[in-house]
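Got a structure for you, questions after.
Excluded from the complex is one protein chain; the other protein chains are retained at their positions.
The letters A, B, C, D, E, F and G name the chains in turn, as written, and every chain counts its residues from 1.
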Amino acid sequence: MDKRELLKILEEVKAAKLSPEQALHRVKHLPFEDLDFAKVDHHRAMRQGFAEVVFAKGKTPGQVRDIVRAMLAKKGSKHNVLITRADAKTFAAVKGASKAAKFHSLSGVIAIERNGEITGKGTIVVVSAGTSDIPVAEEALLTARTMGNRVEHLYDVGVAGIHRLLGHKEKLAQARVIICVAGMEGALPSVVGGLVGVPVIAVPTSVGYGASFGGVAALLGMLNSCASNVTVVNIDNGFGAACVASCINRL
Amino acid sequence: MDKRELLKILEEVKAAKLSPEQALHRVKHLPFEDLDFAKVDHHRAMRQGFAEVVFAKGKTPGQVRDIVRAMLAKKGSKHNVLITRADAKTFAAVKGASKAAKFHSLSGVIAIERNGEITGKGTIVVVSAGTSDIPVAEEALLTARTMGNRVEHLYDVGVAGIHRLLGHKEKLAQARVIICVAGMEGALPSVVGGLVGVPVIAVPTSVGYGASFGGVAALLGMLNSCASNVTVVNIDNGFGAACVASCINRL
Amino acid sequence: MDKRELLKILEEVKAAKLSPEQALHRVKHLPFEDLDFAKVDHHRAMRQGFAEVVFAKGKTPGQVRDIVRAMLAKKGSKHNVLITRADAKTFAAVKGASKAAKFHSLSGVIAIERNGEITGKGTIVVVSAGTSDIPVAEEALLTARTMGNRVEHLYDVGVAGIHRLLGHKEKLAQARVIICVAGMEGALPSVVGGLVGVPVIAVPTSVGYGASFGGVAALLGMLNSCASNVTVVNIDNGFGAACVASCINRL
Amino acid sequence: MDKRELLKILEEVKAAKLSPEQALHRVKHLPFEDLDFAKVDHHRAMRQGFAEVVFAKGKTPGQVRDIVRAMLAKKGSKHNVLITRADAKTFAAVKGASKAAKFHSLSGVIAIERNGEITGKGTIVVVSAGTSDIPVAEEALLTARTMGNRVEHLYDVGVAGIHRLLGHKEKLAQARVIICVAGMEGALPSVVGGLVGVPVIAVPTSVGYGASFGGVAALLGMLNSCASNVTVVNIDNGFGAACVASCINRL
Amino acid sequence: MDKRELLKILEEVKAAKLSPEQALHRVKHLPFEDLDFAKVDHHRAMRQGFAEVVFAKGKTPGQVRDIVRAMLAKKGSKHNVLITRADAKTFAAVKGASKAAKFHSLSGVIAIERNGEITGKGTIVVVSAGTSDIPVAEEALLTARTMGNRVEHLYDVGVAGIHRLLGHKEKLAQARVIICVAGMEGALPSVVGGLVGVPVIAVPTSVGYGASFGGVAALLGMLNSCASNVTVVNIDNGFGAACVASCINRL
Amino acid sequence: MDKRELLKILEEVKAAKLSPEQALHRVKHLPFEDLDFAKVDHHRAMRQGFAEVVFAKGKTPGQVRDIVRAMLAKKGSKHNVLITRADAKTFAAVKGASKAAKFHSLSGVIAIERNGEITGKGTIVVVSAGTSDIPVAEEALLTARTMGNRVEHLYDVGVAGIHRLLGHKEKLAQARVIICVAGMEGALPSVVGGLVGVPVIAVPTSVGYGASFGGVAALLGMLNSCASNVTVVNIDNGFGAACVASCINRL
Amino acid sequence: MDKRELLKILEEVKAAKLSPEQALHRVKHLPFEDLDFAKVDHHRAMRQGFAEVVFAKGKTPGQVRDIVRAMLAKKGSKHNVLITRADAKTFAAVKGASKAAKFHSLSGVIAIERNGEITGKGTIVVVSAGTSDIPVAEEALLTARTMGNRVEHLYDVGVAGIHRLLGHKEKLAQARVIICVAGMEGALPSVVGGLVGVPVIAVPTSVGYGASFGGVAALLGMLNSCASNVTVVNIDNGFGAACVASCINRL
Partner (left out) sequence: MDKRELLKILEEVKAAKLSPEQALHRVKHLPFEDLDFAKVDHHRAMRQGFAEVVFAKGKTPGQVRDIVRAMLAKKGSKHNVLITRADAKTFAAVKGASKAAKFHSLSGVIAIERNGEITGKGTIVVVSAGTSDIPVAEEALLTARTMGNRVEHLYDVGVAGIHRLLGHKEKLAQARVIICVAGMEGALPSVVGGLVGVPVIAVPTSVGYGASFGGVAALLGMLNSCASNVTVVNIDNGFGAACVASCINRL
């Protein structure tokens, strides 16, 4: 629409229906995005290129259902739909919009798969430390899969039982990108980062108590990682880690 | 050496010089790394694959010179040598080990280029907000270049003068990976992340005063970025950002 | 009353009913405010000059209703009445005191308009970053309007989609004062501040999770803003921002 | 230049030298600012409208002198020049560029007055709590004056001797904008805010020890001010407070 | 009992029933408190000297009632009984133990007065800033009164309306000790401290939101008070402030 | 199983069924733990050597019951079973798996004793400061007992009544290891540490309010202890303290 | 002067030289303090009643000397002069103003005694924990003595060697007010508070390292003291503690 509008103005100039001055005036007052700067919005593009996303927390089940219905109604789009931080009530509502919706109660993710195409070049492996970290790990795993990536997981390989991690190094070796989820002391990304040559996206979780300070201990641990292929996202941000990992996996 | 040692044991079993029980005993007591697990050290491999690195802070000029000399003396290695957080005295000492050493005083980086090969697939663009952020940006830039990447930079494009950034969006569009360096409120990665579809490694700097708390304000800003292709490294860690970016740029 | 009392004393001195010494004694023991220092209370005056305000949180619906009734019963006052941080129950009670009360459920504001006079000289524009920031933005908007200002809003213009903000720069250009509401990294005021020449009141919100620390990340970001026309109020303090903006808009 | 370039393209379309498609392509690749968005930089405009500013900290005396020389050499500009956070050595260097430079050693401000015009509509009054807060207060005062405002000051009126403040309420009453500088508990802006009906810009200072945490106690005190006409800038940011005050004083 | 036991040993030595060596052995193994060191427990003594105290929070209504019953059953004691942080249910239970119990719902204090004796030498005045601070102020007031002090209060005299405080300086002048309760910026003790010559016990409250951090802003403000007769107790610790004030008021 | 597998390979080499090269390949791809590195898992061994442990928080009653059932079903194991952070519902479920289960409601510990053997060499004494610290103290006490230690306790010996502690120094003198539990200012371990010559494991509790910051004040106090035989575990971590104490008590 | 001025006005009214209205106008515009509100300044009065005080830090030796000279020159004043946070250079300068000046290098206190009168009713005992706390303890001791109090001290009685403190309980028993100085875990005031029935002013010191965070650990410990006769002043504020103690000791 936007390119077309500018083109139309230019054609009217060509056809002498508009003087250059009139055209100048109209060009300058076009809404910004009409200047084909929609491409500026790579960010939205990027996410849409992967999947349509709804953050359910803070929205009513009805609101989420309506948003999903609108997404599904878009012509020509076959993107998968991903709903994060949802609960059973929201799922019941979303079911009304799409029979294909599946609920992953551990992580609160609802996924509507309309497109099984794999667009990521390699495998994203999600590694997590303790059983309590699994909800965040699952959010990352399901997000990455819904965005068109091959995914694998390796759970419950905390650093206090290091042989469990070492016993699965072939799985680590398959990864093109690793998402590493850990609470408490957040030490896992350093160990994993030292075992592989690919980027490691570290996700601190709010798992723990006392001096874990809701994930701050894990966050600081990861920011200070002595492995130089580790970067960090916000506490409990499994979704964000999967976005970055997808973004890397398409390069 | 390690594979060979295990093979030798096995051949002695074959030749009946060792009973399987004796062999079992010896295998179990081999030093770990002798089991060809040197390959486990992907991390070191990864860095060495890029360059030899010395962190000069806390070492005397003489110590740095000796380490560099040893690096240069390794047979068969043609890796570049990178010395970070150095000063003029250290440079004078390093000059004694290699005439090819070059000092970048702004960032405290000394680089000895022995190998101009470009092994990264695309361009890494280093973007920074204010003039005071340039030392960290330069550390990132020089690290990335020494590790075999094409690099570009875009400095002084802070968000309070947003047109300066927007005026260079072609440069951003060239990037395969972006390193985004900012102090104070640390807002630049969010804006840059929204303009591109590639991963953005955010580096908070300790630039600022008062409530910047030595880079904490920028760090928190970046961890909370509303752009979903942003990950974060430690405050002032230009070197680490470049390591991750290199790692991604080789995928 | 107070001026009169002092005058009476002076007249009694003139009339020789009091000796100067007796008068001195009485003046020194007058209650402080009797010396016409009621005018000292510019602060209350200032707010009353705008509107009568009730902070509903921590008060029962009945208490709020009674306060409102008393306000409405004041003779000669035609001020608007503003109730902040209210809920549906409080609204039901307030309805009993005034049929004109209107409830804005998103922000929890109840407004009773008795006076549509516009006393602010220009327009206050409320800008906000994400949909979750809207409750705080609405509190600011409604407060400013009830205090007699022309208001406009510009919502959902977060910095990760910068073209959305730039596409509405004419609206920013209309503002005499801007209130800029943002959670997470709190970067919006810096960008907005760079686009305009008028004062920007930044309001951090507690929107976010993990390392947003209930609005601290946004607060620090705003305090470190690289735009020099930005000042900051407390987290979620939409009401306070509107008070300051009103105060400026009357200058 | 930019409008002209777009006009030229449009005229070439009119003249059929360019097809609309070619024109579309060229328009889309124009540097952003060529679209007359230089006006976007209101921020720089705003500060330049007031004065040319150099932040001396972190720059050598020679660098500061060269910047100042370039400022003074701009044709047609008669702006005052303000150098903040300078020392005696920098002043000696700046003297070489302008005999008119004056050094205020308490605050580290160097001012070169070329233009005594008063463009602010009212008086900005700078109030400060203790003698140790005076350097920050002076930075604010000199910045505001150099930017074309009438200024007054009221120093050493800390809240533990409240009568000293109350004894000067006529001076407060003259203000169109107040800048209020305080360290330690930062209580002054609340008291001052309660005495006046104009906006109060609060500046916490790093004065204090122990639990003042370098100005954090004062900062938090000011953010929680119970006076509703108070906004806050960063710790020790006298310059920033004066920028905002100037900006308000021109409305 | 303890003195007696030691005396008995000594008498047995005198009576040659114990050798000095045997006596030495027995003395050394006496439980500590048997050596009349019960007097060491001045602390408990001190509080008991004032009143019997129960901290109800975390105890069931039945537990509180039983403790109270035991206190009332002690022979010879006529101390007042004070129960802090209680609710209506606890009060109902305590009523079962004593008809004289009175519940102050605002502060959650239950008092059983058995002894109206005034043992404090002067008046303790409790001053508070805002209406939300009153529960903590009341806890202080009731504690002080129950411990045998004359008490007065002065509420809602926040620093943003300074004339309200100044209008009651005679009440301040009556105080032998002042307890000053304030949330938000916690500025009141500095102003009060500057107006009087007696000790001021400052109590920060958790009243506020956002950057008040549950009372930390007020606490820091008070610790940094520029008035030199101010000391500080824990956040919301009205009870503790009254204990110290009582302790001072008996000197 | 693991030793056997390696032995089988070696025997096949001996029997010439495998070439050394083939054997090498198979050895290198054995899962890590198959190389008899299960013994690496001393950590799990250590805890299992003591008792089977389930952390009930975050698990449903049914999940806990099933885990317990599986533990009890292990052949040849007679370990005690310890369930921490449980509630009455979980206990009801666990009862279904074992009639021998006992619930300690204060600390939320469920213990199933199958083995009364004492394996610790000396006595572990658990000391606590206030009555509110008892739940954490009990968790430590029951954990230590279930892990095969003689235990004693000494409760309500806070430092503000120092004679109470001193009156029981014989009990302290019996200890081989002391666990010292305290909230608020966390001073008890320093005093206890000064009275004994054995290691003191300090456990801060989240007991307190205001500036106790959920146990941070106690934690910092303990980390800064001036007694040199004190080490610290996480806030409220009675279980962990008992694990370390058991570990020491077996040396 | 002030009373006289008001009296003069009143006499002019009596003499009909001024009309009551004219008088009213003049009274209202008198500087505040002229209304005999100098008495409002109880705070300054209070300190002056004790001693003249100069805070030397941040002042040049010459400035301190000049201030001292002015103090000594005041007619009719025989107050002692106290200079805190001074060094040897400042002392040399002060010597030039008064031969009687004495320097206490440990605490940086300079005292000029002109008046040995004891005005405090009882003894102030300064207790400190470790040898490193002595500078702060000395500041408190010398301040209290200069302000006219009998003082005693009890140093190096840290809680990890509790018998040292208990061995001096007679000295504690002599105190009317106790100042208790401690760094690291700050536990001493709780123990001391439990041993006495008089008020204890706790002074945290910045002594310590690591998790002492410059005195924060001690500060938090003291704020959470389980002894109810303890109040707290700022970190290292020996001077402030002595001011409060003096203020109490005069009651």
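Brief remarks follow.
Simple rule for what comes next: contacts are C-beta pairs under 8 Å (C-beta built on N, C-alpha and C of every residue); 3 or more make two chains touch, one makes a residue touch a chain.
Note that this is a predicted model, so its numbers are computed, not measured.
Looking at the complex as a whole, the chain kept out of the display touches A, B, E, F, G.
Only one of G:A160, G:I201 or G:A241 touches the absent chain when the whole complex is considered: G:A160. Only one of the listed residues, A:V159, A:V203, A:V233 or A:I248, touches the absent chain: A:V159. The set of chain E residues touching the chain not shown comprises 3, 6-7, 10-11, 13-14, 16, 19-21, 23-24, 27-28, 35-36. In the full complex, chain B makes contact with the omitted chain through residues 31-33, 37-38, 40-41, 43-44, 58, 204, 206, 214-216, 219, 234-237. Chain F meets the missing chain through residues 40-43, 45-47, 49, 121-122, 166, 169, 176-177, 193-199, 201, 219, 223-224, 227-234, 239-240, 243-244, 247-248, 251.
Convention: only the chains that are shown with their structure count from here on.
Common neighbours of chain C and chain D under the contact definition above: A, B, E, G. Among the remaining chains, those touching chain D as well as chain E are C, G. The geometric centre of chain C is 39 Å away from that of chain E, both derived from CA atoms. Shown for chain E are the residues that touch two or more other chains, namely 40-41, 43, 160-162, 166, 169, 193-195, 210-212, 216, 219, 223-224, 227, 234. Pairwise, the chains that make contact are A-B, A-C, A-D, A-F, B-C, B-D, B-F, C-D, C-E, C-G, D-E, D-G, E-F, E-G, F-G.
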